[in-house]
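Note that one protein chain of the assembly has been removed; the remaining protein chains are unaltered in position.
Presenting subunit A:
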């Protein structure tokens, strides 16, 4: 996949690049408004990660330029501004998703995957991983074509794991993904273990082994 990361905070830009290059993606960067505008007009990308609070101009203008040229890139806005108006304006202009800083890279990754799924398969949204098959439209999961009965949280967890395979997911990252950042209950992450254990039980036998414990308290979904 070809990524364009539009972010004028170079440290953040670099971290995002590091994270996504691991999956053998090609990451290009734009560090200011004009560079972003130029690259968007010249080249094609699969995914554009767009900071809308650029010092030299608004990322929303980049988005407009992109849509004017009818480019099909998936666009995810990242913004330090948690205002609903900005969010709605971005989505109205054709952005596919909106993330407020600070965010977990795993969360960004999972959002990107979702955007790509919707873009590539035009409604028939499936995720496949060996014998696991997930239909994201009907929110159902199958192992060897046998349907799994999952709660909503278990289903979310499974999708999150598969889209972030090979990555270490700490309980903080998982908690925030499941709960959103509205919770004021951060001293209690025990509920994560309960959900993961239940998921493992339902996945049974060999399949459950994909979910590995990392560093004692984190998790990693890997193809063993």
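Quick note on the criterion: a residue touches a chain if its C-beta (ideal position, glycine included) is under 8 Å from a C-beta of that chain, and two chains touch if they have at least 3 such contacts; residues count from 1.
The definition used in the following text is that contacts and distances are computed from a predicted model.
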Identity of the absent chain, which is to be given by its UniProt protein name, from "NADPH-dependent 2,4-dienoyl-CoA reductase, sulfur reductase", "Ion-translocating oxidoreductase complex subunit C", "Amino acid ABC transporter permease" or "histidine kinase": "histidine kinase"
Hidden partner chain, touching residue among A:25, A:100 or A:207: A:100
Against the hidden chain, subunit A presents residues 9, 11-12, 15-16, 18-19, 22, 78, 80-82, 84, 100-106, 151-153, 167-168, 170-173, 176, 178-179, 181-187, 191, 194-195, 214-218
